[in-house]
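Here the complex is missing a single protein chain, while all its other protein chains stay put.
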């Protein structure tokens, strides 16, 4: 039995198979409509996350399965002091697979150790959110046709952004990836990513401060938010805040095939005027999130559909 | 693709078809038990409303469909500052139709503009609650046999009562409707309803202060609550509070076919001794609420059952 704790749990080959399956689901959804008939997914969300939870639930329902669970810790037995280890053993009696979101890093790992059903980490604090990363990979592969030979802009808070770190870790396994790291000086990528991941893997990267300076060179741009409170001083914030807002003018600087991704929710870092640009694929990303979760559930449950 | 924002979105003819469908569902539920197999309803309740939410969920389940969603804004991404427009685009990837309850007037309309799935307004602040009105119409038509030629008492807080305003707007489209408006002076129907709806449509109405003065003339009585805090002074409240409580004595003044409706929840404005009177149909109304929502889901999804 396998769990999913980190995007790197799967080899590049295994991931390819999962993405192939996701694309087959996209092309032939009816083929999979009863693949999980009679099976149950437990969504154990100790911390609310509507989008992620609903994506898992939609995925399981699309496969014919059922869903039970909770959407916040208040209404769970965690409030009565039960350990995650005990909860997962009980939930193993109630369901066939489980997606767990927890504010504490490592909680899904603790659960997996005692579980008799596959556990999917649906986000553990600032640590991992593997299904987001797999969603990103599937979106890129499906819409660009490849995961190799890409120049990828990562924009926003590169210091604290879990999603970005995770995506870098996942992408360095592919050939000829170049990164353009776009952030204010104080929110640059941390050394343990820059040195231990990028440089250790001989991956090309440049660091730039202004989004508009990067646009022309990118095959895709991965946007994230820069929160005001991350800046060291008000002055810097006022000077730089517009550098990291993607609008129509900045889009005009990019090539015709440059895709824009965003893990969502977005606040104002992408202007709504960009939404109708065919290169803006962040809402399509949400759809790929359902397909990859369907593929993942099938894979972990070892359900084969012919 | 159509949405439902207001009860007036449908013409009288369209509404008749939907009500015919609801009555067919009532008569032959098995015929519809798999009409929405494989389809998903999202219930996006930014404000709790158990009765309305469960009615939608029961409706979709009766059609063989699945349900996902959230029951309050705390556990939703609204807390992270996501706009309703962005949320609906994501939810469009997760489901086939959506029912949205929101404390802000117009929020479902904003959602509908960006949605790629039908949106049903399940109540937006003090503005509209169209499925309640359609439930009321179906209940009246099913139990009285008609929506024309009726003398209808509306009792309670007619000034602020959203349900009552909506029902008046819906009923003036039928022939020979007379209203008896029963309320304290300070909670009379507002001028924009009295003048612009009733008088503009040449609809007969009288205004009375005491429920017992109206009972004898009514074909049906629509009860709502008068909240203490709506009165200008304590003295008025004490003098009048019993005027608006329906009890056995007042029921004795009414004809044998006069029906009592109430949108529920009731607190004490209908005495429990009235519950067993065959003319009390407010619990049957809840059942019609499920049938009309089933008919509505089928209509908006353009699902035909032969």
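Note that the chains are named A and B in the order they appear, and that numbering of residues resets to 1 at the start of each chain.
The rule we apply is simple: a contact is a pair of C-beta atoms (placed from the backbone, for glycine too) under 8 Å apart; a residue touches a chain by one contact, two chains touch by 3 or more.
Predicted model, so just to flag it, every value in this text is computed and none were measured.
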Residue among B:13, B:145, B:265 or B:278 touching the omitted chain: B:265
Could you tell me which of B:8, B:58 or B:172 touches the chain that is not displayed? B:58
Of the listed residues A:91, A:177 or A:214, which contacts the missing chain in the full complex? A:91
Name every residue on chain A in touch with the hidden partner chain. 38, 40, 42, 66, 68-70, 74-77, 79-82, 85-86, 89-91, 93-95
Chain B, residues in touch with the chain not shown (by the definition above): 33, 48-51, 54-55, 57-58, 61-62, 64, 67, 71-72, 264-267, 272, 283, 286-287, 289-290
